[in-house]
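Submitted below is the structure of interest, expressed as structure tokens.
One protein chain omitted, others in place.
Up next, chain A:
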Amino acid sequence: MQKELTSKKRDEFEDILEERRLSSDLRYAMKCYTPVIYKGLSPCKPNAIKSAVLQSEQVQYVIKQLAKEMGESPDIIQEEATEILDEMGHRMQLGAVRFFAFTLSKIFKQLFQRVCVNEEGMQRLQHAIQEHPVVLLPSHRSYVDFLMLSYLLYMYDLALPVIAAGIGNLFVFLWKSGYAPIEFFLEGTRSRTAKTLTPKFGLLSIVMEPFFKREVFDTYLVPISISYERILEESLYAYELLGVPKPKESTSGLLKARRILSDNFGTIHIYIGQPVSLRTLASGRINRCPYNLVPRHLPQKPSEDIQEFVSDVAYKMELLQIENMVLTPWVLVAALLLQNLPAMEFELLIEKTLWLKGLTQTFGGFIEWPDNLCAKKAVLSGLTLHSNIARLVDGHVVLNDKGVEDGAVGEIIFKHALAILMCATYRNQLLNVFVRPSLVALALEMTRSFRKGVTQCYEALSSDMQKNALAALVQLGAVKKKKSSNGFTYNVNQEAVSKILDMFDDSADAIPEHNEFLFPEYEILIEPEEPEFSADSSVEPGDEQGAVDTSKNPKEQEELGATGSAGEAFQSLDEETLEAMAKCETKEDKIFQMFKEKVAAEPEQIIRYCRGGEGPVWVSGENRPEENDIPNCSCGAKRIFEFQIMPQLLNHLQVDSLGESIDWGTLVVYTCADSCGGANEYLEEFIWKQDHSMGHILPS
């Protein structure tokens, strides 16, 4: 099992700073820079590109529209567009690029121990850029992300990406003509908590449009995972989360405002994912007609199925980012520490770290942990790097929240919260790995019949969670997804399921297999019963058999069916027995028959309420209470029938396994005829439990 999940091959990392430390940054910045571009394109002067962009139908159309809306002359807007382009053009000028490369080399060397990149990923990217327009989709944890990515592309002789930020059609044109890859953050903003944010769809749908309109043959989406051992803005984020307003951000601001240049921020891992072909993703999913009927330069509101597609792709891309996020030992430590506040014994921490490491790897987490590194060293080096968050005191690891010893109470709490939040930022990185398996665990927990077939457990879940859990199951190999003519079919791999279950049992022993106390939630609908129906108690002979046939509710039958051949035999037996019973009718059967009649009006009913009315509907003639069987209320008044709980409830609560779970025929509740007691206190009432007559319990 472990092997299966971790065998997913990932590329090796290379440290790109190593070489920078050995040779001149200046020479590096002045190196020959001839980025590869889209095949069949000849390199182009910025001015030529600029005029091509300005003359393009799309831009001209937008300019005209804007002019109309703003009541200004198109010339003015054209000028504005030119300015924007000039600015972009300036950014692309070689001099600026070189200066950038030089400074960034210096700064990165100062800040980070290592910057690790998967070389193979870079090669794939190099290849992809020459084939089709490329969209870079990095994760967003820090402001450093885009600097780092630009730096990286320069280093590998690739065209600097156009950073998509609010200039609309201009950049898309530049990108789709193949001059530069485009880059934006699916998450929209930096995640302050290190949890992956729900994706934004706007930009993604804009960059997909050229493909939908077939202006390009294909588009590559490249997920990029950038993981920081220590995030530059860690305390900034924590402050922000606590409500301290965030300072205005800019590149120089970020770097100047910090004494961070003297600080150590560990290692950055950049994993360039496999380019994903949009054409492959879209094959068979897109109705092309809408795009054929409108001129292509007109912006078009995406149809519903396009929107759905974009959203699916966005989530897929984020999952691919998550998959290759590198987790450091410190992340494990942070998670454990937060579970064991205020302090944790160092030895125990090491032991648990190792355990968590195993579990994480089982679920496909990508942990950077050199083979020969012992756990103690790993934990220690994490603690050293993050000495601002936690430290070792007398053999115990504690949060470093003692900033001002004698500060005001508010300040102490603030400090404490700060430390916890920072710590949580690292723990949260683990969340991405565990959230889906946890959903499955939860789902499995919420039903006791999961061994009979996994599908059922989703009934307890909302549809969104279902999707997630199902995705997780597919990922875990417990469920196989197969495309069929009408949608998808899911097949359960029993072996894998039981393995997963065993894993939960072994590793997370805190989770009991059966939870008797957590039933699924339902809403109870109250409806009056049709009086004429209850009056009509005559049993038509023809109906009898049909009524009896439904004695097992459909759900139960399904379940029985699911247990395979044994279940089938059981079912056939069921029918035979029923038939036999229908033929030789006893008094017992008559009562049950009446019960069935009553229930037939609303087969799903779980409670019958009729205070003081004609009394309960019995399921059998046996074990009916006599009048003196029902004790009087503590106030002395007689107790009268108020409501009865029907056996159907058992099905809804999924405690309907024969012979295993609790069972009743009906539960009848008698309450005080005087309704004694105040409105707000609990009073003891009387409940009578009647079981099914033994004659109706089928042999099993």
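The rule is short, and it goes like this: a contact is a pair of C-beta atoms (placed from the backbone, for glycine too) under 8 Å apart; a residue touches a chain by one contact, two chains touch by 3 or more; residues count from 1.
Criterion: contacts and distances are computed from a predicted model.
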item: From "Alkylglycerone-phosphate synthase", "AP complex subunit sigma", "Integrator complex subunit 11" or "SKP1 component dimerisation domain-containing protein", the hidden chain's UniProt protein name; value: "Alkylglycerone-phosphate synthase"
item: Which of A:Phe217, A:Trp355, A:Tyr522 or A:Tyr609 contacts the chain that the document leaves out; value: A:Phe217
item: Of A:Arg296, A:Lys316 or A:Lys415, the one touching the omitted chain in the full complex; value: A:Arg296
item: Residues belonging to chain A that touch the chain removed from view; value: 214-215, 217, 288-289, 291-292, 295-296
